[in-house]
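I'd like to ask you about the structure that follows.
One chain of protein is taken out of this complex; the other chains stay put.
A, B, C, D and E are the chain letters, set down in written order, and residue numbers restart from 1 in every chain.
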């Protein structure tokens, strides 16, 4: 893995562990963060040995969200014409969105392990992950409302599919902070753990379990669930039929069947 | 505010309080109700000082739903031709729907405070609100099934996005009554309160909190959540980028940032 | 009712009870199963006396899913050309999907009563039902991942609308087994019962309750909820207006109103 | 009919003739125009005797489009905050769009008879009509590009469904003027006439022909074509089945059948 | 081929020729027609030797559309309850639609060769074909408007994608008859021929040409064009990528490439 300024990345047991690594800045998302995350997920995509991904934060918190200095610097780039400023801002927002789209579109499952603060842009990030796990005392807040703006890098688009509509609106309008226990109750996290250590242990265990499955099967499964977020049931049925027309000819199915018959653990190629 | 027959409307602390005011009729929705609610929400839309809305019911109940007299009177308007009756009924239903669309499309958050009965058409109404809160002993029922018809002013369209699909179907097919506790568990209400007084206090508090946020930010946030109910994630991302291209040039962002830096409470213009 | 090999079907109190009847094979879904279920639901569709349906499993389990022998036999049909194999597989998958589409599209409510194993294809089946109920110790698992394939007869398409997105992904990627209690918490089942007997009693009770409602009203309600799974709120509102333009001219509405006035139980024609 | 400032409206032979009546201003669309057209189409909607509509322009031209004074006055309403200006402009544009949506949503066929200039906003207007007819020397131009803006009251949304995509783009990017002959070749108008008199005669004839058909049938036909502009074929098939479930019970079908058998002209009630 | 009452079906040179064969009744579509066409297209689907289909009419005309006796018989099935009649009619219309859906969904290209009358239901039929060819003096009319109903077996859903929107509306509202020359100009037919004999010769030639192409390639091409009628460009791109992931592994590609290199005509397996 290359050297990253805002991250630390490790690969073990077919699981890539992506750590946001600016603990002295509460892992605020600066310019390095936004560009490096694209490189990291391109590497994940291209590296067959990576079969699952875990994202966590170094230090006491997951992340406090976008670096306010970075946001402020946008203001300095504005010129006198409102129209041209709008074009520039629109392009800039689409660029930032692309960073989290890279996470959302990753063909391998991405698990977020969250402790401490998970604020503003950090909610946008974890909304783009497959599953979320946290400590009981983690703190979640859709903070953007408090800096006078509508969240624009994914929370308002992806979170309504994850938590209930009624609670979604309350959290987005008020910016109210919720802890891990409430987060689990509304479906934001799948499970809570008592400590950051237990959290990381638990999430790594789930990731390793996924990494031992057929990568052909996991990829197809993820593609279908991603597809259903935005499509009709009948289109989804047609799509999986077309997809599996090729994939059911894979050896993985035979490997799995043979292992099943002989009650052994199957080994799948990357 | 004008004089309404079926409602009482007050504005304080930038929160409009809309009270269904026919307690002697269990706040049944008569012809006045259906036309006045459109006028009220037009006024809310046009009045910049209104930044959040609370709907509640006067007396012992929120509302028993559509006035059956009104429904019966539709029958008397039918002529001998099934086709022309159908055209008339279709137009009439679209008109009734327009009354609750006015609530749904309101650009300011609408909170329902529910106690006592919330039956039939009242479920349609609260489904069109942003968030719902109730007393623990409130009683909810999709009553339409018991008068031999499929609900047609919004429950069947909006509620599936709010509560789970499995429970949605059970409640709609059986008309079973649930209380506030179960309503919270399935996501129909965000929180329950022990008494009508505590309920109104609590909901007004949340409404005032929202009213203190940047109206530009709240409006954008609501528009995006509303948009996502019916659109794809990629369309939603493009839409917020276009929206914020203008809105991030607003002073509210600078006001909020300045307040954040100086640790003060920001004051936003209407 | 005809003689079925994989099922036992009974009709009482306007409720059709469809029992998967291969207990010695843990009710595995063989070729008979897939073709007979289509016939059964065509009969249900065409029989006005059937107003609700309950599906359960004979013996100790609901069903262990698709019969692996059947899956294996697909392999033997493959020829040397990948393209022609793909066409054949695609057609075969669409055929299998049609069996559960028959359940999903049934115009009468279908309730699943689940005890013991509910694995792989059985999850696909219950995802196509309206509501699901189980014993507390029922065992659910999206087993397909363990035989090296993405589920392709409906689980990945229908379940995301029923349970939360985050938990959906965990269960689909890991194949983790959950019991009735967890199933209820995430919305997979509406309620749990302590024993198979209590389960069947309870579910039959709910089915009979639905069967006593106006069939015009139940059918319209189901059509609308099914429609909303894949359509926009505004389209749904227009659709119900068009639908009710005819249905509100039905006698059922008058029967229900009259019963309501006289505080009697209405009797609706089939 | 009421007195209108920007229009002259007449009703004869069940056809409403709506004439834009500011010939001294080349029928430029001023504030009166935008509000009165809504009233006119509400009257058309509510008046059963109106079964078809013809729109034309008084004097030498159909219309030169939006009144530039009106556009300029928008500028004077802008304040210092870009965000609030954007909110105001967005609301204003949606208001203007509503005027032409009233034409598009009219349940009765609307025919445009075009001679002379048809520029800018006039293209937006005729795009919202059902059919367009013109003199051979009429002049069409998507003029908005020349005043530095993207057309925003309907041309860019509706015209791509009417003319070919390639020519659509050329006309929209260049603002090039085309005559009636080219307009017919690309599908913008259905037919051309040699003089304004022949045009009006011809279009009135078509309108009267439509007005003599069953209004139930015409309305259903229009609703379906309108629906298909934005929906899938399978949804459209389901929608017409639901629609005709009521409409085929109308007497109009029997009237038409009887007339057909007896080779007489049917007379349909309004 | 089986014996059909309303059709004559022949297979030669890998082209199935389906002839509507009730010349004494102007090939009116009776009950036999509607059920047999489903059987015929199931046979076409299942028979690998059929690679293209031509539909034509025996005698002097293509078809005068639905048999009015059949339509009239629907009336006699109606009971006293408008709601139950509506359910029956809706089901019946969906059934009739299914007959032409079988044509539309056929995975092999279907060419219509049209001479003489092509009225009402016949327009619905040819709208479901891939391509249409006619004699210069063929007569087309959307006749449904003249029997007091909106067309409900496909014309209003499929034809707007084929001819221009403006002409579509004129033809549907007026029922105006157009000949082959105008039909070609608006895109309804691809080409016209001077006589029925030249027509059949020409269309058979095109069909045989298609039948000589790779069936894998033709099927994929048709599936993609069909898909695009109802889907977005980005979805279409993803779908063809998934489709071709299997199909590019077919031998047909190698056969075609080898033939291309050696300048010979390729021979593809069925």
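The rule we apply is simple: contacts are C-beta pairs under 8 Å (C-beta built on N, C-alpha and C of every residue); 3 or more make two chains touch, one makes a residue touch a chain.
Predicted, not measured: the structure shown is a model, and the values here were computed from it.
Participant: If the hidden chain were put back, which of D:22, D:51, D:158 or D:219 would touch it?
Facilitator: Answer from the full complex: D:158 touches the omitted chain.
Participant: With respect to the chain omitted from the figure, which of D:6, D:44 or D:82 is a touching residue?
Facilitator: Answer from the full complex: D:82 touches the omitted chain.
Participant: Would you write out the residues of chain D that touch the absent chain, in ascending order?
Facilitator: Counting over the whole complex, chain D touches the hidden chain at residues 68, 71-72, 74-75, 78, 82, 85-87, 89-90, 93-94, 97, 101, 104, 144-152, 154, 156-158, 160-161, 164-170, 172-175, 186, 229-230.
Participant: State which residues belonging to chain E touch the missing partner chain.
Facilitator: 109, 130-132, 161-163, 187-190, 206, 209-210, 213-214, 216-218, 220-225, 228-229, 232-234, 236-238, 240-250, 252-257, 260, 266, 268
Participant: Could you pull out which residues of chain A are in touch with the chain that's been left out?
Facilitator: Considering the whole complex, chain A reaches the absent chain at 80-84, 86-87, 216, 219, 246-247, 249-252, 269.
Heads up, the rule we're going with is that only the chains that are shown with their structure count from here on.
Participant: Cα centroid separation between chain A and chain E, in whole Å?
Facilitator: 47
Participant: If you average the CA atoms of chain B and of chain D, how many Å lie between those two points?
Facilitator: Computed value for the inter-centroid distance: 35 Å.
Participant: Name the residues of chain C that each touch 2 or more other chains.
Facilitator: Touching at least two other chains: 82, 86-87, 161, 216, 229, 242-243, 245-247, 249-250, 252.
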